[in-house]
Each structure stands twice: as C-alpha cells, then as structure tokens.
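Would you mind keeping the following structure in view while I ask a few things?
Shown here: the complex without one of its protein chains, the others still in place.
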Amino acid sequence: MSRLPEAFAGDDPAFIPYLAVGDPDLPSSKAYVEALVKGGADCIELGLPFSEPIAEGPTIQQAVVRSLSGGITPEAYFEFVDDLDVDVPLVCMTYYNLLFRYGAESGTKAGEGDYEAPGPRPFVKRAAEVGIDGFVIPDLPAEEADELRAACDEFDLDLVFIVAPTTTDDRLATIREQVSGYVYVQARLGVTGAQADVSDQTAESLARIADWDVPKAVGFGISSGDHAARVVSAGADGIIVGSALVDIVADGVENDRPTADVAADLREKARELKRGAVRGARESPEAQGE
Amino acid sequence: MSRLPEAFAGDDPAFIPYLAVGDPDLPSSKAYVEALVKGGADCIELGLPFSEPIAEGPTIQQAVVRSLSGGITPEAYFEFVDDLDVDVPLVCMTYYNLLFRYGAESGTKAGEGDYEAPGPRPFVKRAAEVGIDGFVIPDLPAEEADELRAACDEFDLDLVFIVAPTTTDDRLATIREQVSGYVYVQARLGVTGAQADVSDQTAESLARIADWDVPKAVGFGISSGDHAARVVSAGADGIIVGSALVDIVADGVENDRPTADVAADLREKARELKRGAVRGARESPEAQGE
Amino acid sequence: MSSDSTADGKFGEYGGQYVPEALMPAIEELRDAYERYVLENEDGFMDEFRERLRDFGGRPTPLQHAEHLSDRYGREIYLKREDLLHGGAHKLNNALGQVLLAKYMGKERIVAETGAGQHGTATAMAAAHLDMPCEIYMGETDIGRQRPNVFRMRINGAELNPVTAGRGTLKEAISETMRDWATNVDDTHYVVGSVVGPAPFPEMVREFQSVISEEARKQSREKFGTLPDSVVACAGGGSNTMGAFARFVDDEDVNLLAVEAGGSSLAVDEEEGVAPNSASLSTGGQGVLHGARTKVLQDEWGQIVESHSVSAGLDYAGVGPELAHLVDEDRVDAVNVGDDAALEAFHRLSQEEGIIPALESAHALAFLEQVLGPAADGDDEAADDLGDRIVVNLSGRGDKDLETVIEETDKRDIPNAPDMSEFAGGL
Partner (left out) sequence: MSSDSTADGKFGEYGGQYVPEALMPAIEELRDAYERYVLENEDGFMDEFRERLRDFGGRPTPLQHAEHLSDRYGREIYLKREDLLHGGAHKLNNALGQVLLAKYMGKERIVAETGAGQHGTATAMAAAHLDMPCEIYMGETDIGRQRPNVFRMRINGAELNPVTAGRGTLKEAISETMRDWATNVDDTHYVVGSVVGPAPFPEMVREFQSVISEEARKQSREKFGTLPDSVVACAGGGSNTMGAFARFVDDEDVNLLAVEAGGSSLAVDEEEGVAPNSASLSTGGQGVLHGARTKVLQDEWGQIVESHSVSAGLDYAGVGPELAHLVDEDRVDAVNVGDDAALEAFHRLSQEEGIIPALESAHALAFLEQVLGPAADGDDEAADDLGDRIVVNLSGRGDKDLETVIEETDKRDIPNAPDMSEFAGGL
C-alpha cells in the first residue's frame, strides 16, 4: 500500500528531494537520506542509476556515473531501501529498461519455444517488498505504461507521470488516466539541473491541471528557498529538488569531505528549501484568499 | 662542314664515347674528353644536360643532375666546345627542347602579333660555329625532325638517328631518309645503362639496315672490351659507350678522386673498349671472308 | 508480410516511444509531418527529396556485377554501390531526408549525434546544402580517433559539441543529443542517424533509406530479369540494412541476411560491462534503449554494456526495432562475422575489385566468404539460402577507415593483406 498520500497530507507543501542511490557509495547515501528527512523531506525520490540517463542534465548524469562505478545494482538498491529506517514515502526514480529486465534471463530470444517476454512485474513486486511506494520513470510516457500500471495496481503502488510545458491537451487526458501519487510538473523545458530562475511556465502548467485530483509537485531547476517559495506560491502542492542537492554531494566527492559534513550541508539545504516552500504556501493566492 | 665521316674513315671500327658535359664541372669534362681521345676515341658524343632526360638510365640521369646543379647552360656548353682542342668529330647529344628554345624569348605566346615560333635553327647555327659536327636527339623521332634536318643541311651538320629493336620496317624507311653521319643502333630495349651482355638483337638489327650507306654504330649497354668485340664482329662499324664511362666519373665524384686519376681510368677504359672493337673487326665474318 | 509499423509505432513487440514527456509532442509533430510530407508527398516533399538525392547525392547508385567475387564463389554477386553516394556512405539518404523534413516543418536548427562520424558528416553536408545551422554531438573518445571526420564536419560549417560523459562514445552522444532536443524542442530537429530511436524514427529512416532497395529491385530486373535470391547487408543500427531490405520484404522468395559485427567474441563480459561484439540481434535480449524497445546488449540487470567492433559504424549496443522484429519473425536471418574476417574481406574487395569498402560493409562481404569461400564452414543451408544471385549492399567506402585498417591489420595475421609495415606509424 503506497504511503504517498501521506506526503501531501499535512498543511504544508511537500518537499521531495532526489538523490542517486550509491552516490558515491551506499553508506553515504544512507546518511544523506537521513539528513534530508531531518531537513524536512516529506518524501524521497531515490534514483536507481541507469547507464543511459537520457533525461538528466550533467549534474545528475555524473552522480549516476559515480554510483555505477561504485557497482550499484538493482538488487543492491533494493537491499539499501529495505535497510533504510526513515519514516517518509519513497519513490523509485529510474529508467524503464531496469524495470523491464529485472528477473528476465539475459539473451532470451523472442520467437523461440518457451520464451517469455520480460516485463516490469518482478521489479514492482520486489520494490513493494522493500517498501517503495511509487515510481517516476522519465523515459516511460503514459502510452507505453500499461504493463507497469497494471503491476503497480496489483501491488498497490503509485505511478507518477511528468507533465511538461510542451504536453498537449490530448496527452494530458492520457496522463490523467494513468497518473497516481502525484503529478510531476516539469517547470521548464530541458533536462534536470539547478537553474537560476523558475520559469513562468510553472503557473501556466499548474493552471492546465488545476482540476486534477492528484497533488501537483513541481520540479526541474529549483535550487533555493526563494525558488521553492515562488513555485509553491504559484500553486504547487510540493516541490521536487534534485540537482541542487546532488551538487552538494558532488562537491563532497570532489573535495573529499567527510560524509557527516556533507550530510549536514544537505540537511541545511533541505531546511532552506522546505522553509521556502512553506513561506510560498503562505503567500499563495489560495492561502491569501482564505 | 661535318667531320663525322672521318670517324669511320679508317680501317678500324669507330669508338664513340659519351660524356655529360659539366659532370661534375667543366674543367674535369675537358680533362676527361682529352683522356678519351688519348684512349682512342674516334668521335665524341658530348651530352648537353636537359632537366627531363626521359631516355636515360639512372647512371646518365645522375650525371645530368650533377652537371645541372653545377650550373651548366647551353651557352656554357658551346663555349666549352669552342675551347676544346681535340682532333675528333664532336656530336651534340641532348633533348629537343634545348634546341627548340635556344634564342627564343621565354614567355612568348603563339597567336599574338609579332610572335615567331621558336625552332632549332639558332641552336644549330651556334653549334656549327663552335665546331659541333652533328646531333643525336633521343626524343626526336624522324617524323618530327624536318625543321632540324633543314637547319643541319643549311649548316652542313649531320643528324644521327637511333634504330631500335622495335623499329618497324615502315619507320626504317623514314629514318633512312633523314639520317646522316651514322645510324645509332640501339642494341636492346630499354634506356641507356651498362649491361652485362649485349643482345642477340644487335646482329639482327644490323642485318635489317645492312644496305644503308651510312656507318652503323651500336650502343646501349656496351661496358667491356669483350662486348665491344662481339658487337663489332656482329657487323657494326662503330661502338657507342656511355654509362660504362660515366660510371667511372661517378665513382670519382663519390670518392672525391683527383681529376687526373679519373681521367687516367677513363683513358684506360677507352683503350680496352677500342682494342675490343678492333679485335672484333678482325673476327667479323666480313674480315674473315676477306 | 509487410513490416510497416502501425500508428503506435510498434513492430510486433518492438519499437514504441520511450522518451521524456517533454519530447512526446515533438515526436507527435514529427509523426504528423512524416505522414503528410513523406507518405503523402504533401507540398511535393518527396519529389524535392528525390531530386536532391539525384543531383546532390548522386543517385541512383549502380548495381554492379562483381566479376572476381562471382568467380570466387561460383554465384553471381552484385554490389549495390552506396559507397558512391555523396559523402561516401548510405548515411546521406537519411540525413538529407530529415534535414529537408525539418525545413518543411519550419525548424531552424539541426542537432545530431555521431559515433564514427559518418552520420555526423552526412548531416553536416545536408545541413550546409539546405542552409540549416547544425550542431553535432560526438563523444570525446570518438573525436580523438576520428579526426578526419571531425574536420570534415567543421569544414562543412557544423558546430561540434564534445561529449565527456561515460566513455565518450556513440551511446553517450545519443543521450546528450536527446537532452539538447528536449531543451530546444521548439525550433530544433534531432536527425537520428539510424533506424533506431522512438517512433516514428525507425520507420521514417527506413523510408528514407528504402531508395536503396527500390533501386536495387529495379536494377535487378534490368540486369538479370528477375529478383535476387538474397540480399546481404551489414547491421549496426540497421539503416543500410532496412534500406536494402525494405522493398524486398514482401517478396518472400528473396532471402534477407543481416550481418552483425561479431567483434572478437560473441560473449558478454558482465563484470566489465563490455561486449566484445555488436551482435545485438544474435546475442542481445529485449530491452528499451534510446527510445525504443528492441534487442539490446545489456548485463543481467538491464544496464547497457559497451559494444565493440573493429568497425566504428557497427559499434552500437542496440539495433533497429523493425529489424529485431523481422528477425523474430524469421523474415530476416541474423548472422555475424568477426573482426578478422571483416578485415580480410576489406583487403579482398580492395585488391580484387578495385573498391575499398567501409569496414562496416566489409562485414557483409565477409559473410559471403564464410559461407561460400574456399574455407567455408560447410553450412549447406546457409549456402542454399544465399542462392545464385546475391545482392550485397556496399554501404560505404573505406577511405575513413585507412588508419584503423593499418593498425588492426598490423596486429593480426590477415593472410591476404599487403605488407603494412611501412605504414606502421600511421598515415
């Protein structure tokens, strides 16, 4: 049973940080996740690194490389999640091939005798076992998601979809049918990465899905408490922050800093972001209208 | 008036050595020519180096390069010949462009106003002045020789042509009309160069022109007294030797030998060749038939 | 059996559109444009495309009877001479089609990825020809080893964006180009370089390349009055392959053979995440890579592994979904030959036919030798499948490969190679 609704249950907007698991190693990841929770995270997107992260900007790409060269595997990831002792919902963020291949024999050939096509069910089953609550799969548009949707339904997990500034009305309808947990509202075009500003498009995008009955979390390029505030004041139910946090991890790796120090910085940054979001909620037209 | 007939006037076969004038410098050339005359030369082919010696083998090619890099020009050549004090006929051996261009303005353009086409006459005139008796122009077949023939006639000089093993009967007829002084019978295919053997083709070639009323001198690849003897015994009226002598000059340059030593070797080699020719004459069917 | 994809961009289980949401509208726009301009010749798009292929590209390319190969194998071997296309490979068919389509769509900028540089140079040429600003993404490792192609792109006025991620090769360059596209999707078209990527790319690229089989079909009838018994083409992503096969797919008597790069071995080193081959059809499993479900070289977890081949243009861990489907359907036979055999075939064609083939194309030729050559492995079924009249798609010329050939020949024992020692230091 997904705990994702809990993240959006309180009065405050949800703060959803992202980290690549295993960056730069599993013990550090554990410390970082705990720090983020202490910093106010309402839910965490735990990245499972894939070798071809086509939707990521350079920051997360490098995190993925660090994690992969540390030897992360889906199974290690699941064990990591299983061991985690934090009290927030967890979203698995990864690319479809890892779901698709989990538990399949490599080298099997379609069209041959007892061949069974791979599929996402074994991955979802295992994810449910270790306490994952939902998925964000950036290379899986709603049109290709039937199998995964079915598996999520079977194991009571959520499946988050992204809505981009370019998403057409037709596609919004399709996504609306498939989405659960929250909608990931992509604040601007491009790939992930900390940006100096948050696009006007956010408000516009939010307006287009205002009547959806899932929470709306905005991501892509939020890097400061002020950004967070502005995004939330534009109507978001939550904020998703990745690169701005991964930057801190990267800095730690580059400067060989102790894990505890990096964790402290992450907690600090998390606080800033969470506070910004809360401030934004107070400034929102809705709040002011109340 | 050409003195070429003198070379074939005696009882003995003519020995006609070749040297590239200016190889490696003019004073040496003078010494070498004198040495060859002392060694028994009946006539000398004095090479005037041309930048594209397409009919020469590597030995003479290198002699040409040495001479050209020493700065030889046609005019220097003429002065050299003028200064020579030897009592044998002299044949100028060179390529047609040097005859063609001598005295022409460079850069003149056909088709323009007072343009006069270049031609061999000025060269022949000057050659006659300095005491040249005839020409061998290896890149000038009889078909292209009308102008040069006319100039030679005007100044009473001879024009030697080459007959090759490949020359057809038709072409023999053409050559016969144009040739004077002697026929240069090419002993074998290929380009000049000292060879270990003299081809059987010599006798055959000589037979084909037996009834011509000019002397027949055989060249290409004669390098020893024995060769010379065999060639003459096959019916030649003379022998032409180039590379075997140029080899001695080249050796002198390479080993930095005094001119006088090289000259002595040339004289020695000349003696060997001349003696061989004379011996060959005694062995010839003709001689034996007498 | 037509393999035309359905409206959802699937070929059987393969294909689809596994891309970030931000790109979906661009892909829908592209499908729409593809259907209108390419399939329905709206505004005379296809007429203009064909005219430019002819006048700028040099089409039709000949179907040449290869006399010495025919003697050697006791079959009639015909070479489809894509090596004579402008730029030196079949790549221009696609690049020109897509850049022209981008123009019709009102796009103002072109991006493309390139591995060995062949698709990059073709795109740069097409972009210069059609006056489109063009940026090429290329891995830093590839930039280092493909300098002449890098230079050709620059000479043609393209910008070059080095990709430092990962090992700096094709796979990373594709990811990076997708990112650029996702950021600049409004005014930018991504010229995908093979029959890979999300729908409609596999189908569209196949259509642009199908001029190869369209011509070969007609030329076969002209030359020997009937269709060939088989068509053989190398397969990296599979664009020359699908181009050479497309118009024969419905002719069930024509056997279609896709020759993959067997590299040095067919095994995958999971520890190292490396496959010493690029034989995804023969040895890969189903997966999702670069926007499509297809056959992929991957480890047990689904991480994509680095592929390897002496031929840079075949060195790719995926393959076109349509080709994967046709193989599963047994309409296409997937076979493979190794690096050594490809080099030997390279030297053979150069010496015996006076044509220096691309190392990619040499794989297709090496397969003939493997099945029909004097030391053939006696696989009679394979020999039967090839039949009497065999069309081999000569996808490109080998001028780009000279340095590689020196290096790779020098370190192997290739019996028919000329002495390379004088070139050992490179050109």
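Just so it is clear, A, B and C label the chains in written order, and each chain counts residues from 1 on its own.
We adopt the following convention: a residue touches a chain if its C-beta (ideal position, glycine included) is under 8 Å from a C-beta of that chain, and two chains touch if they have at least 3 such contacts.
Computed from a prediction, not measured in an experiment: that's the story for all the values here.
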item	value
Which displayed chains the unshown chain touches	B, C
Per the touch definition above, residue among C:148, C:373 or C:387 touching the missing chain	C:148
Contact partner of the left-out chain, one of C:27, C:126, C:163 or C:296	C:126
Listed residues B:65, B:130 or B:150, member touching the removed chain	B:65
Chain C residues that touch the omitted chain in the full complex	54-56, 58, 61-65, 68, 81, 83-86, 88, 124-131, 147-148, 151-152, 154-157, 347, 350-356, 399, 402, 405-406, 418, 423, 427
Chain not shown, touching residues in chain B	50-58, 61-62, 65, 68, 73-75, 95-98, 100-102, 104-111, 117-118, 138-141, 143-144, 161-168, 171, 175, 186, 189-191
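FYI, only the chains that are shown with their structure count from here on.
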item	value
Best-connected chain pair, where connection means C-beta pairs in contact	A-C
Whole-Å gap separating chain B and chain C, where each centre is the average of the chain's CA atoms	65
Centre-to-centre distance between chain B and chain A (centres being mean Cα positions), rounded to whole Å	96
